[in-house]
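The complex is shown incomplete by one protein chain, all other protein chains being positioned as in the whole.
Labels run A, B and C following the written order; every chain starts at residue 1.
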Amino acid sequence: MSILIDRNSKVLVQGITGRQGGFHAKLMMEYGTDVVGGVTPGKGGEWFEGKPVFDTMRIAVETTNADVSLITVPARFAADAIMEAADAGIRLVVCLTEHIPVSDMMKVVSFCARRGTRLIGPNCPGVMTPGQAKVGIIPAMVAIPGNVGVVSKSGTLTYEVGFAMKNRGIGISTIVGIGGDPVIGTTFVDVLEMFESDPATEKVALLGEIGGSAEIAAANYIRNAMTKPVAAFVAGRSAPPGKRMGHAGAIVDGGEGSADEKIQALEAAGARVASNPEEIPDLLM
Amino acid sequence: MSILIDRNSKVLVQGITGRQGGFHAKLMMEYGTDVVGGVTPGKGGEWFEGKPVFDTMRIAVETTNADVSLITVPARFAADAIMEAADAGIRLVVCLTEHIPVSDMMKVVSFCARRGTRLIGPNCPGVMTPGQAKVGIIPAMVAIPGNVGVVSKSGTLTYEVGFAMKNRGIGISTIVGIGGDPVIGTTFVDVLEMFESDPATEKVALLGEIGGSAEIAAANYIRNAMTKPVAAFVAGRSAPPGKRMGHAGAIVDGGEGSADEKIQALEAAGARVASNPEEIPDLLM
Amino acid sequence: MKLHEYQSKFLFRDFGIPIPEGRVATTPEEVYDIAKAIDGVVVVKAQVHVGGRGKAGGVKVARSAEAAKAHGQEILGMDIKGLRVEKVLVDPGADIEQEIYLAITNDRGVGKPLIMASMEGGMDIEELNRDRPEAIIREHVDPILGLQDFQLTYIVSAMGLPRALWRPFGKIIRGLYECYAKSDAELAEINPLVITGDGDLLAVDGKVIIDDNALFRQADLAADRDTSDEPESERKAREAGITYIKLDGQIGCMVNGAGLAMTTMDMTKLYGEHAGIGPANFLDIGGGATPEQVAAALRIILSDSNVRCVLFNIFGGITRCDEVANGILTAFNEVNPDVPMVIRLQGTNAAAGNQIIDEAQIPNIMSAETLTDAAKMAVAAVQEIA
Partner (left out) sequence: MKLHEYQSKFLFRDFGIPIPEGRVATTPEEVYDIAKAIDGVVVVKAQVHVGGRGKAGGVKVARSAEAAKAHGQEILGMDIKGLRVEKVLVDPGADIEQEIYLAITNDRGVGKPLIMASMEGGMDIEELNRDRPEAIIREHVDPILGLQDFQLTYIVSAMGLPRALWRPFGKIIRGLYECYAKSDAELAEINPLVITGDGDLLAVDGKVIIDDNALFRQADLAADRDTSDEPESERKAREAGITYIKLDGQIGCMVNGAGLAMTTMDMTKLYGEHAGIGPANFLDIGGGATPEQVAAALRIILSDSNVRCVLFNIFGGITRCDEVANGILTAFNEVNPDVPMVIRLQGTNAAAGNQIIDEAQIPNIMSAETLTDAAKMAVAAVQEIA
């Protein structure tokens, strides 16, 4: 078992004929993910690595019965692509695209919620259930199957931690990269809830960063409702206030969203917080 | 028992300080309806017949715990008033206002559905559960309590039929005037479903008219799911095509929505259709 | 409120939809001038609010300005289904490769805007819908969210439009949706939307109907209203705030409430049809029925020379029938009608109301208790006169 995706997930790639879309679609297929096709408006009827390309998600879903979609289209088309997936009845949409305007995302998140579609991202590395399937760009080599759920706002930091765990023989149930944008489809709390009720997950690693208050909400959830142990790291203790640290959401604003306040909240909630991400495997032993 | 409203319904009147709103609020109170207050922006803090007037529905609902609202404001403010009621958590909104643009109503109906608010109307006479409560302008004298549910697109025609029933000793469980506009919150089928599962209703009278296909949908529901007998009348057999007969929705358009096609569908579904509304009491005996 | 073809197309142009560069003429000389300026094949099209103007001879092609003028002479002033042609649109002829249908309308059933598109344009859409409904692509729009780009892709892909036209056609759909939404239209239709020999798109004919209830916020459109095809009596009624529709029968109807008014019409037909007798009009007098309103309505009804009898059917609810009866008598004194009247009052204080009518003992006025009786009495009154 796992959360969000497994070997039975049928995945469509929106933008599959694009450079990035095609590259990662191939890696996903190599990993064993059941990529059933792709969508590029105007290229319906073509083929990609033996899989059909469709003009629209509606026809793609009707034809393939896909339940998961990966968005790899450029920022100015991404909001429309996500809504198209939700409108077509997709259960889980993973959006890699970065630089989507926040006003677009506010509409999209509201739309997905109304349609009952789970959106991961945008600006995220995706989801991987090691040994079963991956949807996104997480490298295959960063994780082995196991019982730790990983949820993170960032990409390479997650790979670091996953890889460090792997080197210590610690496996992962599912990795969820929720993305570092200010408005995202799925929050820490959403994923913690899934891990809490996932029989395959026994412990959780949470990788946060400065900006917003999602880690504070996570701390409240951990304190009030979580029975599984949580190890955490919060990036950005050395970041100056008022500056956006790469991720659109990583900014300490008006004294809110600092790493220290998040670390304190997580510790007070009973999470074990590492000051160095290389300590995470120790905290999970 | 009854559907939609009963003596325990707590009712707010939006536009209570207006001429029409105040007039009917008083009649509703005389009938025994629990009118708990009203709303008129800018008149919060005033009183109407011993009931408080509020600036906003949010404060009015918080203060009075009202669950029903009656909209009596002019057409250009009505869409906003309905959404305000839905946003404030009102369960049942009854909208008397006529001449609301259809584009407003499409948004409003979609909004109410999302909020789980039941909207009756617009351009309708309202709802009455004889002997218990009335919300709207249906005259008290047109009905006595009983076991026939009445649902209708029109006002005075309903009064006629209710009054004719009363004169024959036939009582009514609830009268629902759904209104004759093209886009309305509650359709014949919605009300038939409520009557079908209402223990207080044993028979149903349906008063339709030309335009749209709501009576056809009702016929389908009657055929497929209704166990209680239905007597019906459809107004407009003598109406010419392409002309709007008073109600915004009462128009035979492109050969669709004629009285004859509706009558045939209802008869085929097992409803007893009167050619003269004065026969309705006979069909209910 | 219906817009003429030329009004519809000029409105489309405001929303970026390509239309032929035609102009409107009210005289044959203007037709000549416009055709001369176009300098090529032109189409002269009658601007009237009825269908089938082509079959009625209201649309003609001309290969010279002189021929266009002659067509103008013929069409201007022509009577098409009872309407006089006051204006013609003179458009350059289009090089038609294919005709597409595109329309946006309110779908009453689901309460959402509905886009309909078909590669089989040009013909009557109702006919197409009956014969080959699968040839029409249908797409609903979320009324709050509005039209999304992915819906455009779905439409062009599903209808089988050549890919080279996806972008320009998508822009036309978006333009038409903006037009529909911003103009509070009930219908915005392009039929045909033409693919020309050069592969361009052109809205060759158009039809827009505006929601009357939204005219308060559509001042520009309301100002362009053409009421020339509205019967004089309906215009007067509209201005007096009374809903009146002229019909062909002999029994004038004055009723409070639209549903009851239709029902009253139906009853006169139910009992009079065998003798060729039926309703002369629809009339909803509305709520109050004051003497002034009754008098105004009565004058409108009597302005129809076919009327042989007037049937009043008033349900007194909040209003009391005795008050209504007094109002009616006051109005009678003012208007002095010379046809028989049947008055039926029901509801609150009906007995008192009927008594007032009876006691007034005005010749030619009868009171009835039931609607059935009233309709039968009105039919009989018409028969007596005949």
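In the analysis below, contacts are C-beta pairs under 8 Å (C-beta built on N, C-alpha and C of every residue); 3 or more make two chains touch, one makes a residue touch a chain.
Model, not experiment: these values are computed from the prediction.
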Displayed chains contacting the withheld chain: A, B, C
Candidate in contact with the missing chain, chosen from A:158, A:174, A:201 or A:258: A:158
From A:190, A:209 or A:261, residue that would touch the chain that is not displayed: A:209
Residue in contact with the excluded chain [from A:35, A:81, A:232 or A:248]: A:248
Hidden-chain contact residue, picked from the options A:52, A:131, A:146 or A:277: A:277
Footprint left on chain B by the chain that the document does not show: 41-42, 44, 55-59, 77, 80-81, 83-84, 87, 107, 111
Missing-chain contacts mapped onto chain A: 27, 75-76, 99-107, 109-111, 137-139, 141-142, 152-160, 163, 180, 182-183, 207, 209-210, 212-214, 217, 233, 235-240, 243-250, 254-255, 259, 275-278
Interface with the undisplayed chain - residues on chain C: 144-145
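The definition used in the following text is that only the chains that are shown with their structure count from here on.
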Pairwise touch network: line, ring, star, complete, or other: line
Pair exhibiting more inter-chain C-beta contacts, B-C or A-C: B-C
Distance-to-centre winner among chains (Cα means, whole assembly as reference): B
Separation of chain A from chain B, taking each centre as the mean of its C-alpha atoms, in whole Å: 48
Separation of chain B from chain C, taking each centre as the mean of its C-alpha atoms, in whole Å: 27
Distance from the mean Cα position of chain C to that of chain A, given in whole angstrom: 55
Contacts with two or more other chains, residues of chain B listed in rising order: none
Shared-contact residues (touching 2 or more other chains) in chain C: none
